[in-house]
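Take this structure, written in structure tokens, and hold onto it; I'll ask about it next.
Just one protein chain is left out here, and the rest sit where they should.
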Amino acid sequence: MSSHAKAAKKFIADRERTAWHDQALYFVREKRDKMAHDVSEWEELREMASRMKRHTISNLAYYLDMFERNATANGIHVHWAKDAEEHNRIVYEIIQKHGGKNLVKSKSMLSEECGLTPYLKARGVDAVESDLGERIMQLMGMPPSHIVLPAIHVRREEVGKVFEKELHTEPGNSDPTYLTHAARAALREKFLHADIAMTGVNFAVASSGAFVVCTNEGNADMGTSFPKVHIAIMGLEKVIPDYGALSLYIRLLARSATGQPSTTYTSHYKKPVEGQEMHVVIVDNGRSDILACTEHVNMLKCIRCGSCINTCPVYRRTGGYSYSYFIPGPVGINLGMLKSPEKYSGNVSACSLCYSCSNVCPVKIDLAEQIYKWRQNLAPLHLAAPSKKFMEKGMKFVMEHPGLFYPAIKAGRIAEKMPRFVLYNSLDAWGIGRELPQFAEETFNAMWKKGKMK
Amino acid sequence: MGSKEEIFARIKAHGVDQVERPEMTFTPLTFPEPLVQFEKILKAVGANYVLLEKGQDVNEAIRKAYPEAKTIASNLPEVTCATVNPDKLDDPRELNGTDVGVIRGEFGVLENGMVWINQHTRYKALFFIAEALVVLLDRNELVNNMHEAYARPDFDDYGYGCFIAGPSKTADIEQALVIGAHGARGVTVILQHPPL
Partner (left out) sequence: MKLVTNYYIMKIGLFIPCYINAIYPNVGVASYKLLKSLGLDVDYPLDQTCCGQPMANGGFQKDSAKLAERMERLFEKYDYVVGPSASCVVFVKEHYPTLLHKEEHACISSRIFEICEFLHDVVKVEKLNARFPHKVSIHNSCHGERLLHLSSPSELVIPRYSKLKDLLSLVKDVEVFEPKRVDECCGFGGMFAVEEAATSVCMGQDKVHDHMSTGAEYITGADSSCLMHMEGIIRREKLPIKTIHVAEILSNGL
């Protein structure tokens, strides 16, 4: 069994929770549909957004360089990190230079990717997550299970319990409004006393040297309002040519992600205010190598909206933690494989090839098509499960020889079972929750031979 | 070789085929009745909409919207009901506890209820820390969509700017929508006639 299949089985064992998780995410998907349908030019918008990304990727060095030049002219310090280690070191050095101890950060999947928080913690810097979902997960001591909705798998009672312990909220009170406002009050103190602010970057506008951060809570802006230092971190694929391109992505991002016409705050940072230092760390960490994978280069188009995750029927029923890569769902399956096939091939089975992800993607990434391609590549990489390979070989042999196929069916019928070549040692797996198909008295082939069909 | 050079060398080595910048081939959303749409979309994103009559005093409208407010922070000269000029404070942290912040919006976007705020205050903290935010907006400054928004000739003229669409919100606990995550719990957009 693949690593995902094993973890999924565990998650699904609690059917009531699975149904709740599935419905919570499907609700987000439905909100997205409604938003998309309000924009009559939606499909053309997606097409243009996709091509704009392709254009950007094909001129990546050009736009990155332009961004650096303009940002520097604006007074922003630009840093380059080839990998996670260098990223962490750069961030820590900036903090150290300012004697920072309390860092307040908005959500960034890149910091998760680089393991920044534990890195800083080991060096005496406390990095507080300020996005509510991220903060819940931080207080629970667990990673986010979704890239946009970090605590989507957590029930309100569990949040209530953790807040009771950490924030001293009323015992037993699990009202979302009450809990949110308790977190608001507690984090307000963190904001006011932070000495370093960190944000992610949704888009870096090359023509202007500005970067854009999108939040609903206002936590990124609140965070950058008090400390003297603002460090923004970005994967190098976040660069876009100009405001014309930005208009496409701002229209698509929130509608696709959460089914809102826009995020509440779409913040544009261009120049540090007097007395403040602004840093941007541009991180590669394997991204430039994706350029070499012709079949998967489209992954660099991703704007991290999470819509492919929300629509994925497998993800909805198995939860983010069933994936071994830190990004779940179709996007995570693909990015995980690009990171390390050896480590993350256990997620490739988590797809029924329904293709819904490819249809919701605002930049038209061929997510399902790419998963199909990864499967073709598992055998050459010697990563296909041996039992699966054996089953497949037997099946192929019989199918290539009709003289074996029809007798095999006959044998199978007598035994009132699927013939072994079809399911081989998977009879048990099929039998979980399903009766085996029954063979007909006669195949269509036999009927035709006997002239029953004239 | 520095990291930038290393990264650029890799990008160059893996170079993908040049693709032209795409042209816009569609007509984006427009709205025949801007004020009707703006009221509708502001409500949808949780903001209040106030349309001032000619000659009506903005202070009256602010007071009416937030009768309980004790501290009103604004650096706008016409906001005479302000109790604090935030630009005169030494530390933005002093803004904590502000009931209402009053700021100017540059233009509104009809497709999503965003209002563009260009930072003309000493501290941007005001936009987020006040319990309620009042945005004054010229009723003629409404664009249909983001394409029009970013195409405005003076758009890039900012150091920090933010599109704000309604009050701060979150749905991070069980997808239940809660207003007032970190920023303002209420946003009122007051549409004014252009000054004579």
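Of note:
The first chain written gets the first letter, and so on, giving A and B; residue counts start at 1 in each chain.
Definition applied: contacts are C-beta pairs under 8 Å (C-beta built on N, C-alpha and C of every residue); 3 or more make two chains touch, one makes a residue touch a chain.
Quantities reported herein were computed from a predicted structural model and do not represent experimental measurements.
Note that the undisplayed chain, when the full complex is considered, contacts A.
Residues of subunit A that touch the chain left out of view are 1-2, 4-5, 8-9, 12, 15, 18-19, 22, 26, 33, 36-37, 39-40, 42-43, 311, 313-314, 317-318, 348-356, 358-360, 372, 374-379, 384-385, 388-389, 392-393, 395-396, 398-400, 402, 405-406, 409, 412, 422-423, 426, 429-430, 432-440, 442-445, 447-449, 453.
Here, only the chains that are shown with their structure count from here on.
Rounded to whole angstrom units, the spacing between the C-alpha centres of subunit A and subunit B is 29. For subunit A in complex with subunit B, the residues that touch the partner chain are 24, 27-28, 39-41, 44-45, 48, 51-52, 54-55, 57-61, 64-65, 68, 80-82, 86, 130-133, 136, 149-152, 154-156, 159, 176-177, 179-181, 184, 187-188, 191-192, 208, 210, 216-219, 221-222, 224-226, 236, 241, 243-244, 246-248, 250-251, 254, 258, 260-273, 284, 288-289, 291-292, 294, 297. Remark: subunit B residues 2-4, 6-8, 10-22, 24-29, 41, 44-45, 92-93, 96, 109, 111-114, 119, 123-125, 127-129, 145-147, 149-151, 155-156, 158-176, 178, 180-184 touch subunit A in the complex.
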